[in-house]
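Sharing a structure below in structure tokens format, with a few things to ask.
Every protein chain except one is present and positioned as in the full complex.
When the chains are written out, they are named A, B, C, D and E in that same order, and each has its own residue count from 1.
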Amino acid sequence: MELLLELWRGSGFAQMSWGQAVMIGICLGLLYLAVVRKFEPLLLLTIGFGGILSNIPGVEIATGDGLLHLAYVVGIESGAFPLIIFMGVGAMTDFGPLLANPRTLFLGAAAQFGIFATLLGAVGLSELGIMDFSIREAAAIGIIGGADGPTAIYVAGKLAPHLLGAIAVAAYSYMALVPLIQPPIMRLLTTREERAIEMTQLRVVSRAERILFPLLLLLLVALLLPSAAPLLGMFSFGNLMRECGVVDRLADAARNALINIVTIFLGLAVGSKLSAGQFLVPSTLGILLLGMVAFAIGTASGVLMGKLMNRFSTQPINPLIGAAGVSAVPMASRVANKVGMEANPHNYLLMHAMGPNVAGVIGSAVAAGVMIMFAGG
Amino acid sequence: MELLLELWRGSGFAQMSWGQAVMIGICLGLLYLAVVRKFEPLLLLTIGFGGILSNIPGVEIATGDGLLHLAYVVGIESGAFPLIIFMGVGAMTDFGPLLANPRTLFLGAAAQFGIFATLLGAVGLSELGIMDFSIREAAAIGIIGGADGPTAIYVAGKLAPHLLGAIAVAAYSYMALVPLIQPPIMRLLTTREERAIEMTQLRVVSRAERILFPLLLLLLVALLLPSAAPLLGMFSFGNLMRECGVVDRLADAARNALINIVTIFLGLAVGSKLSAGQFLVPSTLGILLLGMVAFAIGTASGVLMGKLMNRFSTQPINPLIGAAGVSAVPMASRVANKVGMEANPHNYLLMHAMGPNVAGVIGSAVAAGVMIMFAGG
Amino acid sequence: MELLLELWRGSGFAQMSWGQAVMIGICLGLLYLAVVRKFEPLLLLTIGFGGILSNIPGVEIATGDGLLHLAYVVGIESGAFPLIIFMGVGAMTDFGPLLANPRTLFLGAAAQFGIFATLLGAVGLSELGIMDFSIREAAAIGIIGGADGPTAIYVAGKLAPHLLGAIAVAAYSYMALVPLIQPPIMRLLTTREERAIEMTQLRVVSRAERILFPLLLLLLVALLLPSAAPLLGMFSFGNLMRECGVVDRLADAARNALINIVTIFLGLAVGSKLSAGQFLVPSTLGILLLGMVAFAIGTASGVLMGKLMNRFSTQPINPLIGAAGVSAVPMASRVANKVGMEANPHNYLLMHAMGPNVAGVIGSAVAAGVMIMFAGG
Amino acid sequence: MDNGLFLGGIRLMLVGMGTVFFFLTLLVIATNAMSRLVARYLPDPGATVAGPAAEEVAAIAAAVTRYRQERR
Amino acid sequence: MDNGLFLGGIRLMLVGMGTVFFFLTLLVIATNAMSRLVARYLPDPGATVAGPAAEEVAAIAAAVTRYRQERR
Partner (left out) sequence: MDNGLFLGGIRLMLVGMGTVFFFLTLLVIATNAMSRLVARYLPDPGATVAGPAAEEVAAIAAAVTRYRQERR
């Protein structure tokens, strides 16, 4: 009888707080988005499951020397997991469209305005006394606008680990919502004629250019902004392995076995930060709102930059591809292609949008470097 | 000359104790069982080889900061390796037959009686002064009867790390011996008519049921028995990745690259605990004997439960499938199928036995949770 | 303005020393050798890239708790990475030709003279006051002559971690240069008639021999030279997984996913030791020179041993296969085959050379064990 | 005799088997409820029986048939 | 009002966007220079457009064509 009582006292039912129950509900919601709505399932499924495990009272897996906590310390605190994922993404990325038309890098630059506008929004809300974010926290929140999961997790792990759960959830949720968030903004800021602009076919890109580009990128970032070099260095490394053609078995490991294994543990480890005490606070609401604003502003900046470039360029530039500058590869490119075809069924923007799309990855990593350097110092 | 003498003194020949020589012989025996008899080769080969490496005097690989000791600390002490393997097993497991006939879960429950009877045997031997097991040690030994390697290693790592080697060897050896141990018991406890019972075909199971079941299992275990939640949580996670259909690349990593890599290091690390000092003690003999008893009792309980259920059920139930409730997936199911076909050549029990078989995995994880909660507290 | 100044001060341009610039140049050279000349690309690409990352001032990836430093501590200091790679190499190695003609082991023994001659050269240079190597350092340098990357990294990590970068670069560079370094020496030491000798076809080797050989190797090395047992133990383990036929999924993981992942991090971690302060010292020049000498002497010893064996053997032995005794599998075998065909177009030495070639792996691991035992004691 | 240890074993056995049965009974009930809810609210026309096992059964059946034909 | 925080935010925004544009401008210049050098000194006859994306465009194009033919 005593033992049964002990069993009951040890059970999750008896110990669960309201906050934990709510968090489990939220995590089940993430699983729903992942499985049924297919929203960034690789991350939302793993994060959601990790979140459930970490909100069950008495389960020693997200604390102490439990597996999830171990993964958090080894992989997130050290920054190792986001860097390894960036290497794998590099080994998947095709810089061809960017190399064929390097000017599209400007679109990837403009779209990062969302990051800094959000930073400003976060410090503004703090000034007004509505929220209470420090400059480090504001910087970490802004990176959500970079639309790049590993970058957001890397920066949050460095600048504001206590916000990591909310920032990661916001980043991946909004990345999944790109097809809903972007089109209205794109249509609002462009005329039908602009959206109908057809672009000239991309030139061929040689193997030597593909091999030299990651090295160029590495050297530039290393010399100008060392704080962004871990992220862009691993990204370049993955891409060099992909393009050089002599280490295919390593490139293959980087973009398959390794990135999959790390994704499982990254997701679970991020989920282990979805404890009620850290997530069910007003600042989470602020983060979700600001993240949405960041996406919208980034999209708008990219489109406006596209309009500007179209005006001053001899070659026609469809401003829609500017929206792809937020990253969210390859979803944002597909959105640009789809909106373009609505206005002109012959308008195949997909490849043209891939240029600003991967430029957005570089741009947000550069922005991350600035944040770490100034806010983290 | 001096140097040659030093060479000789440094050699394994000069330093080897009798115990180490015997252990190397035992490990060669494990390799024989693995390679020639094909007894659970994935684990017995790796454990055996690790055992040889750790019993050679002067080899600094199982001690200090050697690779095997490192693997032990990182993977077994923390519980990480068994949990990762459980995730992979989940990503391989088909709950379809269980979902088609959930009552077979009772068979998986009954077969766990072997675990607790063995626990009782272990404390009994201690009461009689023959052995000297504490309640923690007795609990860890009992889990051998769960016929589930990772569960046994997980529990032994928590409750009785000094017995880990013997428990792991016993668990995997007896799992391999299922086709020899089970049939006589099954024939003894059933009539020919019972063994000949044909079961009705299983109903189809929908995708939604398959996706919801691991979540149901997770929530139930989490709320009722948090100490079993790490094991069953990772198991559910693997199964959810498998069934949800949106993260196939992660499920694939979990059941291939990751589980294979972890199995290599788990085996070597368990082998590193096969030192003469810890293995060549009377308690090992006790563990081996009790483990055998555990298997026999578990098999018998499952079969008897099957007879009971057959009496009170409208649908016919062949009691042989109760023997599959000990786990040892899928070997125990094949044994049930084979013994059934001896009595009735039209009797295809394989799929019907898979229900209690995977139920046995859940059942022994629940039993493990009880052990950790009460004996480990 | 202040911030821009800070940006400039934080930039790599402002902080870079001459040494770092030179090292980045050297690392770009390694990348060139890897990508364009296809010199051991798996290692020279990863080492070169790691070297660039670690020579950029302000990049916190090769220091503190950066990813590369983490990989160094976890994988190289502990010896884990070279051992895991040795396991994978074992899972790739075919001992068939060696088993068909075990005498070729003597060729693998003779070629290790290069190791010890280089050791002597290193202490000689120190005696003459030209260099200043301790006996530990000299031993680590000598191992370059073993023409076996993981062995060299393992020994350097134990005996002279501060020389690790230079030793690894020398070892892999010279292994890549085998087709250039070896042929002149081989032609110098043999007559055209000797090079034209055709060897009798190899006998068939049974599965049992293949399975028993790694165990034999393990037991011999364990009993005679425990300090070589970690290397040869993991090598044997990988080979046993390959040959036993019952754990194919583990063997496959060892020689694919696992070895590829570990190679990525091993290369980056070794690269993190290519800091200007440790690499741009006179001793590096000494190491590169001595390494070259080691290769030449090893090749010569193998060929001379081949001539000796040919004189006293009833079966004809082509002395060219002795050059394959330095290891560098399978490059050295291909070189022997090619030089042999120049003298006699019907002379297919490839398979005959594979015997001494894998014997060279065993031989240099044995030599490594001696070094660790006596110099490391 | 240290009755404490043996009694402790008996109590652990009772609580243990009790928990196992209690838990799996709940799981049976919950699974049945879930299946009924799914059948009502999420009907799935493309459902199939457990694949690999089914194939294995089919293979065994085919082998048995062949075996009998050969013996005739 | 703590002007420090807000001013800090504005300065970080200016420096940040400045750095992003400065860096990507340099990258455009460097990439163009690199491409021109490659075209002159390392001509590569077997160059191709970005593979998978090209295939995807082709697939979409084919689908659109089929769709139109079906509507006629």
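Everything below uses one rule, namely that contacts are C-beta pairs under 8 Å (C-beta built on N, C-alpha and C of every residue); 3 or more make two chains touch, one makes a residue touch a chain.
Quick caveat, the model's predicted, so the values are computed rather than measured.
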Query = Looking at C:Ser78, C:Gln112 or C:Thr190, which makes contact with the chain not pictured?
reply = C:Gln112
Inquiry  = Which candidate, C:Ile84, C:Val169, C:Leu225 or C:Ile317, sits in contact with the chain we can't see?
reply    = C:Leu225
Full-complex contact with the absent chain, from C:Val22, C:Leu212 or C:Leu289 = C:Leu212
Query = Hey, which chain C residues sit against the chain that's not shown?
reply = 94, 96-100, 102-103, 105-106, 108-109, 112-113, 115-117, 119-120, 122-124, 126-127, 135, 138-139, 202-209, 212-213, 216-217, 220-221, 224-225, 337, 341, 345, 348, 350-351, 354, 359, 362-363, 366-367, 369-371, 374-375
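Methods note: only the chains that are shown with their structure count from here on.
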Request  = Using the contact definition stated above, find the chains touching both chain A and chain D.
outcome  = B
Request  = Tell me which chain's centre, taken as the mean of its C-alpha atoms, is farthest from chain C.
outcome  = D
Query = So, what's the distance in Å between the C-alpha centres of chain B and chain A?
reply = 41
Key: Between chain C and chain D, centroid-to-centroid distance (C-alpha), Å   = 53
Query = Where does chain C touch two or more other chains at once, residue-wise?
reply = 3, 7, 257
Key: Per-residue overlap in chain D, given as positions that touch at least 2 other chains   = 12, 15, 19
